[in-house]
Each structure stands twice: as structure tokens, then as C-alpha cells.
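With one protein chain removed, the remaining protein chains of the complex are shown where they sit.
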Amino acid sequence: MTAQLQIENFSLVFRTRQGMVRALEDVSLWITGSEIVGVVGESGSGKSVLAYAIMGLQDAAAQVTGGRITFGGMDMLGASEEALVDVRGREIAMIFQSPRTALNPIRRVGRQIEDILSQHANVPASKLRSQAIAALERVHIPDPERRYKAYPFELSGGMCQRVMIAMALACSPSLLIADEPTTGLDVTTQAVIMDLIREMSRSSRMATLLITHDLALAGEYCDRIAVMHAGHLVEIAPVAELLHHPAHPYTRQLLAATPTPHSSIEDLVSIPGQLPDLRGDLPACRFSGRCERHAPICDERPLPWATLSPTHHVRCRSPL
Amino acid sequence: MRDTTLGRNIVHAFGENRLTLVAVGILLLLLLCAMFGQSLAPYDPLTTDGAAKLSSPSSTHPFGTDALGRDILSRVMVAARLDLGMAISAVVLSFTLGLTLGAVAGYFGGWPDRIVGRLMDTIMAFPLFVLAMGIVAALGNTELNIILATMIINLPFYSRFARGEVNVRREMGYVEAARMGGNKALPVLINHIIPNILPPMMVQASLNMGWAILNAAGLSFIGLGVRPPTPEWGIMVSEGASFIISGEWWTFVFPGAALVLAVFCFNLLGDGLRDLLDPRRRI
Partner (left out) sequence: MSFVWKRLLGTVPSLAGVIVVTFLLSHALPGDPAAYFAGPAANAVSIAEVRAKLGLDQSLPLQFLHYLGDLARGDLGHSLTTGQPVVTDLLQRLPASMELTFFALVFAVAIAIPMGVWAATRPDSLVDHVCRATVSVAAAFPTFFVGLLLVYVFYFLLDLAPEPVGRLNEILYTVPPHVTGMYTLDSLIAGDWPVLAASLAQLVLPAISLGLFALAPIARITRAAMLQSLGSDFTRTARASGLKRGKILFTYAFRNALLPVSNVLGMVFSFLLGANVLIEQVYGWQGIGAYAVNAVLASDYAAVQGFVLMMAVLYVLLNLLVDLAGTLIDPRVRFEA
């Protein structure tokens, strides 16, 4: 089976006035079928940069320095802008955090869905409206005819995120990238939105890349989880294995810092230290400065992957 | 910590942005003219010379002479005092009054706020230059009234700015702390809030200065306030205007250029100061 999305040894830097920021280094990840893969890390770990790079929407200061990204056989890094525009919204869709600001504030939400339909799906003008309403209906928005005419400021945050999902799914993409989709929503709405994303993923055989800082959330909804730290992908494993047998010291610390139904607030341990400055020279293992298991061998390059099982990989010299 | 960022901003504003430095230099030169123009000028600005009417720029008269044979360079130099003087006095007056009104309105709220707000709204309901014309017409055609009119039309900008800044700061921790410490309202306003809003107000003032110069010069261009033969840039441009169709360009170009230079330098200085104080607003 060929993977939908394949990222191989991908590296990206930002060229800034203060120097080169090595935002992503040697990241590899694949996703296929209708699985949900979580990319988890602190803010600044590069997970959103990765998401934008997949879409070809990276910042102007960003420069790809190595690796490949292919999607359904298409070389995303070498593709022309026209080809990328055609893929975005049709084959790969994306939803964001703070859905209220992610929607155009002065355009009716129905029209925003129509914009995508007419761009990608060759829907005749006469059917745009009914298809936009159908898209709203599919994400269980009550009274879709009325909501079609609403402006974002007239809707709640959760409702706006549903609209975003309706927009994303309007053209039945085969990959959904959800960048912190529940941030800024209240807790009950978070669960509803994540349930909806899971339901859509299963029913339309769409792969989902869930970008989140919340390991508990990823643990609940994902099939596999990739942990990122300071631009490195440090561990990837099926959910149960990652949660119960974390192999990377960082993953274990993340777990210790994540509240679960069985732990109390007092049990939570914060992660010592800060993310290293990504400018200038960096150690082979970017976690070494924060790691209690750090040994001289850790500084030798290149830092190898350790395979614990066919599906569980960790990038550490002395995994747990 | 604060010092280092401020230091870095100074380096940016004056180092990377050398234009601001040039502007400061030119402004100092203009201020020099304003203070000592009378003694620096090569000729007396009022002495006419029938033999040298409308002579084009030359080594004896670098900016040429006007219809009465007066040396334009000398007149431009001496005029700096009146033009800058009018603008600076107007800005200082509206700064002081606007700061007071705005601070009181912003700090106490309630009816002082409503009255000041209504007053400023009323001023802003007029096209400002037109209001200035009306004020000068009503108060009398003098230089002092030009200053007053320019002061009044600038007032809303300072008052509103001060009100907004005070309003924001009233809720801030250090002010709250001062109030909890048993300080009375007025001392808190004067000792804790106003010193903090002075720097952004100064930026506002230097950005405003160019506009004040343009207004005062505009009023004297249409014949208000300053009377001939007093040297003033606006009125000199107006006097020179009649010689355009006969080609004596120097009569209006030099005083006009002096105006442009002064306004441009004040604008640059204002931009530079703003960068210095608040690099985020650099657009």
C-alpha cells in the first residue's frame, strides 16, 4: 500500500536578520488510509511549520534544505504554484485554531464555502447554494439554510469550527491537516469538534494529521502519535504503545506533564528547561540540554533511529 | 533590560535610519536661523533695492531678489523665526492644554469626560483649516490669532490621545498600587500617569509640528495674520506667485522649499522618534 502523504528526511530553515533558524531537521513521517496521526510538541517545536510546509504555504523567509514531501505520488516541493493551488482545498484541506478569526469576517459563511466549491469542484453556479448547504448539513449544523447566510461574528466558536470543517471537507479531500483545531474552544465543544473530525475521517476515508500540543487529546483520538521537539521528530508509535511504553525521555516527560483522568494536578511534573535556541550550532540531540540521561555518546553525529518494533521508532541513544 | 532595548532602538532609529539624523541636523540649522537669522543673514530682509529688482540667483544674491529688490535668502532665513515660532507655540499650547483636558477626562470619566469629549467632537466636526480661517476672521487678523487658531484645531488630537493613554493606564497595576497606597487622585494622575504618557505625546507632537507649520503658512498665504513686509514663508510664496507667468521662479520656489524642508524634517523626526519609542508601530 502506498502512503497518501510521505515526508522523508525533511529539513527547513528560516533565514532571519538574527541568523539562520533551523526550524525542522530530518523529519520523516507518513500517513495513509483513514488513519489519524497526531503530531505533538510544545509551541516552537516546529509542528505547525511542518503542517504549512506540507501545504507549500511556508513563510517567505523559509527555505527547504533537504528531503522530500510527496502526496499521492506528487512531488510537493518541486510542484508549481498552480499545481499546489489546485491541490490545496481539493486534495489536502486544513483547519486552524481560533476558528472565528480564521473565517473571513465580512463574508457570509455560505459564500465562503461556495468560493471553494466553485474553485475546485466545477459546481455549476445554480447548484452552489444547495451544495454549500449540504456541506453545512454534513457537519451537523442545525438549520443549515439559515446558517448559510450567517456572518462568522453571529456564530459561536464551536459553530465556526464546524463551518471550517464543512469548508475543509467540501471537496472530499484525502488528507485533512488540523492545526490545533480545539484551541480557543471551551472544553465541551472541544470534544464535540474532535468527535466530528474522527467521524468525518472514518466515514469519508480521509487521513488526518492532528497538530496539537495536547498529548491527552492526541492519545484519545489518534491511531499513531509523532512527538516533536525543537525541530526534530523524536519518537513515533501507535497510541497505546507510546502512552504506555514511551521510549524517549522527552515523551516520558510530556506524559508526566499531561493530566489524565487518573492523576491529580499535584502529580503533574513540568518539563525542566526550555527549548534550545534554534539559531547557530546545535547538539546532535536537541534534547540533550534538558535530558537527565545525557551521556557523551549522545553528542556523536549522526543521531540514529532506534527501532523498538516495526511501528515504534525513537531517536535516542539510550531509549527507556 | 529596558535600557538595552532602548539602546538598541536608538541604534536602529539613528544608526540604521540615518535619515532621522540628517533631519535633526537640518532642523538644528533652521532653529539656528530662527534664533540668529537677523545677524546671520547677508542682507537686511526689509531693505529694498530698486536697482536689483527681480534679479535671478547669483553669487551676490544666492536666492535672487524679489519685486522690491529685497534679498530672498535673507528673508527666508529671517522668516524661520516667525514660521517655526508660530508652529512651535501653537503645538506647545495645544500639547499642554490637550494633555490637561485629556488627562482629566480620561482619569475622572463622568461629566468632565463628556464635556471634553463633546468639545473635541465639535472642533472635529469642522474641516479644520476652515475652522482656523473662521477663528482668525472672528478674533482679528493678527499673528497671535493664527497661533490661537492653529492651537485650537490641533487640540483634539492631543486631548483624545491623552485621554486614551490615561484610560488604559488607570487600570494598570502600578497605578492601582499607588491608589491603594492611599494616594489621592490628583497626585496619582500627576506623579504616576502623566510622566508615562509624556513620551508618546512627544512623538505625537513632533509628527504634528509639520502639520502646524503647513496650517500657519497656509493661513498667511491667503493673507491672514502676517502682513507684508514681514518676512514669512507663506506670504513670500504668495507674493512670488504673481511672477510665475513671467518666469521669475526664485521668488516663490525658495520660500516654498524652506517650508517643505521644515515640514519634511519634522515628519522624519517624528517617525524616527516613534520607532525609538515603539518599534512595533513601525509601518
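Lettered A and B in written order, each chain numbered from 1.
Just so it is clear, a residue touches a chain if its C-beta (ideal position, glycine included) is under 8 Å from a C-beta of that chain, and two chains touch if they have at least 3 such contacts.
Just so we're clear, the structure is a prediction, and the values are computed from it rather than from any experiment.
When the whole complex is considered, the residue among A:Val40, A:Ile69, A:Ala93 or A:Leu278 that touches the unshown chain is A:Ala93. Only one residue from B:Tyr43, B:Phe63, B:Phe95 or B:Phe221 touches the chain missing from this view: B:Phe221. Chain A meets the missing chain through residues 55, 57, 84-90, 93-94, 96, 98, 101-107, 115-116, 119-120, 151, 153-154, 164, 167-168. Although one chain is hidden here, its contacts on chain B can still be listed: residues 118, 121-122, 124-141, 210, 214, 217-218, 221-224, 234, 237-238, 240-241, 244-245, 247, 249, 252-253, 256, 259-260, 263-264, 267-268, 271, 283.
Basically, only the chains that are shown with their structure count from here on.
Each chain gets a centre from the mean of its Cα atoms; for chain A and chain B, those two points are 54 Å apart.
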